[in-house]
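Note that this complex is displayed minus one protein chain, with the remaining chains in position.
Let's look at chain A:
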Amino acid sequence: MLKTIVIGVIGADVHAVGNKIIEYTLVNSGYNVVNIGVLSSQEDFINAAIETDADLIMVSSLYGHGEIDCRGMREKCIESGIEDILLYVGGNIVVGKQDFDEVKERFNEMGFNRVYPPGTSIDEALEDIKEDLGE
């Protein structure tokens, strides 16, 4: 059966183009993609993941407020019974030019399994997805 990935853009962020590119690439790579679109809340991601029995939630954030928007998401997954789901995040996830290693560490502590710096192409993440989903 196809593995299911929930994608979307979190918070008050309306960057729709990257979101479409991610959907296109993942579908072409043989995944069942559930795209919840822009302006999505943590709950939107989690609800969609529960109903679709998803294996991975991939959060995009391009407007700099990703850290605020993503805080507490792993905890909500635990409360919702999908504690083992993979959480990825990528885009311009923090404000300004911060040291990415520190940023990555902060997001890892928040429960995100993979954290991508600005400018990462979805093809790079695709390798990780294959590895994490055991293909």
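Please note the rule applied: a contact is a pair of C-beta atoms (placed from the backbone, for glycine too) under 8 Å apart; a residue touches a chain by one contact, two chains touch by 3 or more; residues count from 1.
We take it that contacts and distances are computed from a predicted model.
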Task: Omitted chain (choose from "Disulfide reductase", "Protein translocase subunit SecD", "MutL protein" or "Carbohydrate ABC transporter permease") - UniProt protein name - done: "MutL protein"
Task: Which of A:18, A:37 or A:111 contacts the chain that the document leaves out - done: A:37
Task: Sole residue of A:53, A:83 or A:131 that reaches the chain not shown, by the stated touch rule - done: A:53
Task: Interface residues of chain A (partner: the chain not displayed) - done: 1-2, 4, 12-15, 32, 34, 36-40, 43-44, 47-48, 50-54, 63-64
